[in-house]
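FYI, not all chains are in this one, though none of them got moved.
Going by the order they are written in, the chains are A and B; count residues from 1 in each one.
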Amino acid sequence: MEKMCADEVPLTASSSEKQETVCIFGTGDFGKSLGFKMLQCGYSVVFGSRNPQVSSLLPRGAEVLSYSNAALKSDVIILAMRREHYEVLTELVDSLNGKILVDVSNNLKINQYPESNAEYLAQLVPGANVVKAFNTISAWALQSGTLDASRQVFVCGNDSKAKHRVMDIARTLGLTPLDQGSLVAANEIENYPLQLFPMWRLPFYLSSVLCVFFFVYCAIREVIYPYVNAKTDATFRLVISIPNRVFPITALTLLALVYLPGVLAAILQLYRGTKYSRFPNWLDHWMLCRKQLGLVALGFAFLHVIYTLVIPIRYYVRWRLKNGTITQVLANKDSPFSTSTAWLNDSYLALGILGFFLFLLLGITSLPSVSNMVNWREFRFVQSKLGYLTLILCTAHTLVYGGKRFLSPGILRWSLPSAYVLALIIPCSVLVMKFILIMPCIDKILMRIRQGWERNSQYSKSALNGKSDI
Amino acid sequence: MEKMCADEVPLTASSSEKQETVCIFGTGDFGKSLGFKMLQCGYSVVFGSRNPQVSSLLPRGAEVLSYSNAALKSDVIILAMRREHYEVLTELVDSLNGKILVDVSNNLKINQYPESNAEYLAQLVPGANVVKAFNTISAWALQSGTLDASRQVFVCGNDSKAKHRVMDIARTLGLTPLDQGSLVAANEIENYPLQLFPMWRLPFYLSSVLCVFFFVYCAIREVIYPYVNAKTDATFRLVISIPNRVFPITALTLLALVYLPGVLAAILQLYRGTKYSRFPNWLDHWMLCRKQLGLVALGFAFLHVIYTLVIPIRYYVRWRLKNGTITQVLANKDSPFSTSTAWLNDSYLALGILGFFLFLLLGITSLPSVSNMVNWREFRFVQSKLGYLTLILCTAHTLVYGGKRFLSPGILRWSLPSAYVLALIIPCSVLVMKFILIMPCIDKILMRIRQGWERNSQYSKSALNGKSDI
């Protein structure tokens, strides 16, 4: 547990003399926290500071020296200072020669400077081996010992020995270093901590648009229409009744949109006769955020489930039930039990429950720790077979919900059909296209293309090549 | 994040000359993808191909040479070709001498060949150090950068230096190498990607059998019986009512089956008087898939919860409620409030809810990332103490559900008792046996056996030995 490394007293006191020494330039918050953690994990730490005398509150057991003196103590120097302050290092170029300089800095905006901080540093101190690392780790997390957020340390640098040295340090601190290649990657690594869910953006905007559209659509049909036609105040429907139409529609549409790019890609491959030409960018991006799309859809499905289960508790529903009974008693009318209605009603509930259950399974298997335990065959089985089964069940749930009244003209208001009719368009199209694609004659061609066969390859030599290779 | 390493342009262009070179034989899909990923992560890549001229669409920055020329460039050669094509390497035996050959191949069927591909390769090129690796990684995942499924790379080989070299490469690519020992393990590693949830098979079959049996049983009692006796059409009960009997029964039985093997093992140890004789194979297998059994049980319990919560929305239930009220009004009968019924009804609901809640907790702690954070004492506390509490609560839920009508003869139809009565047999037996096992006199003997004491050991020297060792 992390608690372990987070205890009060650094353990250096009684350690033997075999310790490695690391130097940290800068006594700011991050520098102090990193030094604290390193002392705990058995390093001896020397701080470099402009004003060694006034630096206060440094972790117990650390030494503070001037920059140049500190640089002599270790061949790994961690620069816990802002980029704006790097010029100070130009005076130390000689003492930094051959050292490993670890750039931990971040910027305030994405692509703030023309070149990354680490590359700028490498230009300033050409004799040193610059390694970018630790910029994704927070001072607070280091200090408190609870690394709840990412333990991943992205590392890049042009010298692989220097890089491995820094990765070893990260590992000793209980972090997970990930080699990102040469220093060119520093730009991306510096942008990473400034990102806010980049892969979730498309699903978020898409679902917002869908929600707003269907909310307005339903509000017109169910609030404005009765008000205009009969002066009925049905505004309270905006709170639960209408959201409970919007959420399932959004969920079903998003779920269908998870499987649409795969279908489009297959059609494109069939049309082009090869798998070796790149997909258009939009399709690539769409395919990469399918998981996020699916999880957003699951969220809406979950809301739909709770909104539905809450129905019998609602005042409106109870009132209507009570009033219905009273009216019937007073009218002395008989309402015989209809087996077909019971069948339809139960089927649509059961289909919805089973669909939601499979959907939850899909969500659980997309948890990183779970998906990391399964092999590719299992992952594909779950995400493709179970995924399509979910889509089929949820589409059937909506179809049976419509049931008898599906296209009865009475359901049109201002010639607008019920919202769920619109919701069925994309899922049904995806299912039909998929059904065509898995027909044996088409599936066979697709399989060959996916194994590297090309329809129009010159002399088909390359295809021959592909046959023995994997 | 994975996005990082998945970007458009390989970063080699500006890298320094200190890069390591890796050679890949074969320009198929997997070879290309692996080369692409390696370029991104800072390697320089040389492809070996039969027809270097026609190999198209290779990642930018990679060189393509003939096999023999490519082999000269690096001492690590990754063979991205099918086993059927390995004979080509016999011509290159000299240039492959002393090289590390990485076998990444997979087969189409489990145990397709008498020996594993890697061992076959080691026989073909006896001078090379063959290492099996990367066969669990998919080309698509390498190319797209999203390694959603397993990042685990199983590595085996007879030369530990070669193995460590390959493991370092895997680590650099952001994967998790796992040393599996000598090349004999290659067979298992090659079978791994072909497996489809091997540990889930027993729970799956078991629950299918239970479901089908109880479904038919309930259908006879609740659909066929009323039809034969009273010509009532109750077929709509097949959709929700009957599944909502089958699911909880299956869940409770499976949950009891999670704890049964532990009880059986304890009885066996008591009977044998030692813990050092192996359990029968079926018991071993059963014990290893307890987690999966429990998770399947949780799935059924979840379905039971939703099927139950959906009850008041059902047409049939609403119709009955309404009709009951109307009948009562017309008959002018009084139905006084029964506190004991309220107690029984509320207790059975509360027991079920609490049981399900603990069950969910058990499920959450069995997530790999959660169970990895707790120590053994905590894990055992949750899985054993909380587990038995769950079993007790769920059994009590079923018992109280039965309540007064438990063994009243009116409940028999064609002398078949209610299904839930059958469901109680295994859970109650497990609880009774466990109760006997934790009685102090028996528990003490069991503890001693589990700490290594043997009842019938010769001269009990070995037992003495065991006392000071752990």
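Simple rule for what comes next: a contact is a pair of C-beta atoms (placed from the backbone, for glycine too) under 8 Å apart; a residue touches a chain by one contact, two chains touch by 3 or more.
Only a predicted model underlies this, so the values are computations on that prediction, with no experimental measurement involved.
Of 3 total copies in the complete assembly of this structure file, 2 are presented in place.
Here, only the chains that are shown with their structure count from here on.
Chain A maps onto chain B through a rotation of 120°, based on Cα atoms and reported in steps of 5.
Remark: chain A and chain B have CA centroids separated by 24 Å (rounded to whole angstrom). Residues of chain B that touch chain A in their complex: 1, 3-5, 7, 11-16, 18-20, 26-31, 40-42, 49-51, 54-57, 80-82, 84-85, 88, 104-106, 136-138, 141, 144, 146, 148-152, 171-174, 192-197, 233, 235-236, 239-240, 243, 299, 302-303, 306-307, 309-310, 312-316, 318-319, 321-323, 325-326, 329-330, 367-370, 372-373, 375. By the touch criterion stated above, chain A contacts chain B in their complex at residues 1, 152, 154, 156, 158-161, 178-185, 188-189, 192, 198-199, 275-276, 287-288, 291, 305, 308-309, 311-312, 321, 324-325, 328-329, 335, 337, 339, 341-343, 345-347, 349-350, 353-354, 356-357, 360-361, 366-379, 381, 451-452, 458-459, 461-462, 465-466, 468-470.
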